[in-house]
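What follows is a structure written as structure tokens; I'll ask about it next.
What you see is the complex with one protein chain gone and the rest in place.
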Amino acid sequence: MILEFEKPVRELEARIAELHRLAGPNAELQEEISRLEDALDAAKRRIYSNLTPYQRVQVARHPDRPDFDRYRDALADDFYELSGDRLGADDPAVRGGLAKIGSRSVVLLGHEKGDDVNSRVKSNFGMAHPEGYRKAGRLYDLAERLELPIVSLIDTPGAAPARAAEERGQAWAISADLMALARVPVPVVAVVIGEGGSGGALAMCLADHVVMLENSYLSVIAPEACASIIFRDEKRAPEAAEAMKITARDLLAHGIADEVLPEPLGGAHNEPEAAVEAVVRAIEGTLSKLSRLGPESLVKNRYERYRRIGTHVTEGEMAGTRGPGE
Amino acid sequence: MILEFEKPVRELEARIAELHRLAGPNAELQEEISRLEDALDAAKRRIYSNLTPYQRVQVARHPDRPDFDRYRDALADDFYELSGDRLGADDPAVRGGLAKIGSRSVVLLGHEKGDDVNSRVKSNFGMAHPEGYRKAGRLYDLAERLELPIVSLIDTPGAAPARAAEERGQAWAISADLMALARVPVPVVAVVIGEGGSGGALAMCLADHVVMLENSYLSVIAPEACASIIFRDEKRAPEAAEAMKITARDLLAHGIADEVLPEPLGGAHNEPEAAVEAVVRAIEGTLSKLSRLGPESLVKNRYERYRRIGTHVTEGEMAGTRGPGE
Amino acid sequence: MRCARRSIARSARRRGAEIRNWLHKRREYSRSASEAPDTESGLASTNGVFTKCEGCGQPIYEKELKARFNVCPHCQFHYPLPAPERVRLLADEGSFSERDAGMTAGDPLGFEDYREKLESAHEKTGLDDAILSGVARIGGHPVALAAMDFRFIGGSMGSVVGERITRTVEAAHDGGLPLVIVSASGGARMYEGIYSLMQMAKTSVALSRYMTGSSPYVSVLTDPTFGGVTASFGTAADVVIAEPGARIGFAGARVIESTTKERLPEGFQTAEFQKEHGLVDRIVHRLELKDDLERFLGFLT
Partner (left out) sequence: MRCARRSIARSARRRGAEIRNWLHKRREYSRSASEAPDTESGLASTNGVFTKCEGCGQPIYEKELKARFNVCPHCQFHYPLPAPERVRLLADEGSFSERDAGMTAGDPLGFEDYREKLESAHEKTGLDDAILSGVARIGGHPVALAAMDFRFIGGSMGSVVGERITRTVEAAHDGGLPLVIVSASGGARMYEGIYSLMQMAKTSVALSRYMTGSSPYVSVLTDPTFGGVTASFGTAADVVIAEPGARIGFAGARVIESTTKERLPEGFQTAEFQKEHGLVDRIVHRLELKDDLERFLGFLT
């Protein structure tokens, strides 16, 4: 898939390839190629270093973007998958199990978006149903029982706007996850690897440390939906994405994210190994830091971290514009 | 409904009533009436004091037997009903909520069998589905959180042999209830008011104190099913009921029940007030005793209570024929 | 279609405080907050007039409606209730002591029109944001109490709602008080972007800590309660009470219909539907709500 703003790059790349094919030893063409390559390089830098928020959303949604499987394989020598909510269903949109990251065992979970039509439909494009939240909740309980840290990889457009999800109480299920994450006495590390849509994402990223990939986003609502509601025009999604401050760097600036991992030029899908490697290092580093804290400190710090987030004004004084970061 | 073994009594009663109607001031008939009344009294005592185990099962199943509603009204000035498993369903076969018994607030729950065709079907004749066990489990959690004793009134033929119940994991749900009752740090009092069928009953009566009404039963399997399996003949249910030792007095003798409450002659349905009054007194007395124990003692005693039950033989020595009673 | 309905609603509003107005907005209601109706400050503001009930079509004295806390005397339809009225309904007379008054919303993202929205909501309701909170007594029982107000930007949850809920939970925690929260919310306040989402996390950590104690939490869900409120403090209660007919869920019916093209069943997401689905404990008539809470609190003292 070629994103709209990538077209100039892709066209240049195609022309260069064509010229290479034609050129042979022709010195003049070699020069032309060289010129074009410089232009390509410049174009790439220009385009990719100045992605608008909405362009980043598109990168975050890129079908070739490294997914749960990819990170899991890189993170863990062994992944011992667990299934089901123990209540009557197993949600393919949420994956989880035990994993060893470095020398540390953790409970690893994340969203599954699927990688072909069938698996995408099966996993509901990464939108969990209540059974997915309850599966996550079960894994949080397991982590508490076995005293293992929780590592979650977030990549979901959000909660499922679906009749069945409402009938089985998705709001109740999300709420239960938040309550569980708030009190679980083990380290919780969340990495937003792609989309971080609304309550569906939050049910996995109420954490001690929130890492975001440069082109991932975290938002209370999809930019398209926001635009359609506030501006009465879905096409104004780019504006909404801009206005809502949903990119990794925005969230870092606002103190909601703790760490932003730069992506390879053009996005993680252009050079997955580098992105994956950065995530692995960030998780290992964070786990190592958090492992020094006892259960009470972890829960207390987590409390304080979220307690601070808000932009209310008291007695004419701004009280808490900043989030949990220092 | 007239049970088979009650027929002689009912016939005598009818004859006496008829004679009364005819008698007027006739002295001779008065004498005859008096004689018949003596006979009736004798017949009642003979029949009702010597009910076979299977006849007691029939009394336990009597449609007019006092039910959850009846006991609830007598037990509690106020009953604040709660619904649902918080997961997607509310099982009408299990009722529960907060109640005040004497001066004590408790979590009160029990089985609903229904009292007409519609409500019987709706409540699945008192056989819970997984959502019923999970509703009970939720109430156990609530009791723990609010530090209230649990009082349960058991009256179920057993778990539901139904496709839907299996699909939603009834075994898992029962198991979860047992695990919860085993550790809940508040007093747990169970009263078997009618039928106590298999795991379905046990999910509510793993308790610190088990009270049984004289004609209630508690059994690993319905006598009919046992007869059909072991004797290959459902009609041998009376034998199975006898062999399995399922009556209140048997269970008291084997140390499984802690207390048996005598019923009015002919069964609780003949004089509900008396039966209900006995249950109320038993519960109040038990709560008063248990309230003196701290959470640790309660859980420890409960552990020991069930830990002892078994009839295995070790090294040629009977090790634990007796149950939890002393 | 949507726009047509909206402009009808707008002109109706100009014509006076008709219940029809509420109802139009009810129908239009979606999970999104800003699209949700910004309701009038009170049905009974125009004095002594008859109005026609959208529930049953019968005429109601607006005075009577106000006296019945916006419940139709004929069909018992529950219209939204402003937070100050809710407090008047529930708190023992003179017992309510507001906390955190004067806390107002920042505009962290400098979002188009947000300032104006806030100002007009303030003017309309007299409130600082979509919530009133403090401590009170209910039937003599001291409680921490918060009530949301749907008229204020659709009861959307921004930093002020999140902060005042959190402080109410903390007051309950510190004082060993029962906690009662009455919700009415279209969902997140998009104008505050990520801060809005994070209020779910903030209220959840506070509530999760409160729940490690042994004081009870009762959540009362009124029409409508959706989005982040339902998916955080709205449902994580010991007892969840809903008002008759209240629509409760995460995603609103219209969003679901437009996404899935599926026709939703009659009564979808109503309090009765959610009770049937085991998610709500009790459905309590507004005029019996105080009594019901008193009963509940009575078990725990």
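For reference, chains read A, B and C in written order, and residue numbers begin at 1 within each chain.
The rule is simple: contacts are C-beta pairs under 8 Å (C-beta built on N, C-alpha and C of every residue); 3 or more make two chains touch, one makes a residue touch a chain.
The model shown is predicted, which means the values in this text are computed figures rather than measured ones.
One chain is not depicted; across the entire complex it touches A, B. Only one residue from A:47, A:82, A:274 or A:293 touches the chain missing from this view: A:82. The omitted chain makes contact with just one of the residues A:100, A:183 or A:308: A:100.
Although one chain is hidden here, its contacts on subunit B can still be listed: residues 159-163, 165-172, 174-176, 178-183, 198-199, 202, 206, 218-221, 225-226, 229-230, 232, 243-246, 250-251, 254, 256, 302-303, 306-307, 309-315, 318-321, 323. Touching the omitted chain from subunit A are residues 78, 80-91, 98-100, 105, 131, 135, 142, 145-148.
Convention: only the chains that are shown with their structure count from here on.
Ranked by how far their CA centres sit from the centre of subunit A, the chains are topped by B. Mean C-alpha position of subunit A lies 54 Å from that of subunit B. In whole angstrom, the spacing between the mean C-alpha positions of subunit B and subunit C is 44. Among all residues of subunit B, those that touch two or more other chains are 86-88. Residue numbers of subunit C whose C-beta contacts span two or more other chains: 211, 235, 277-279.
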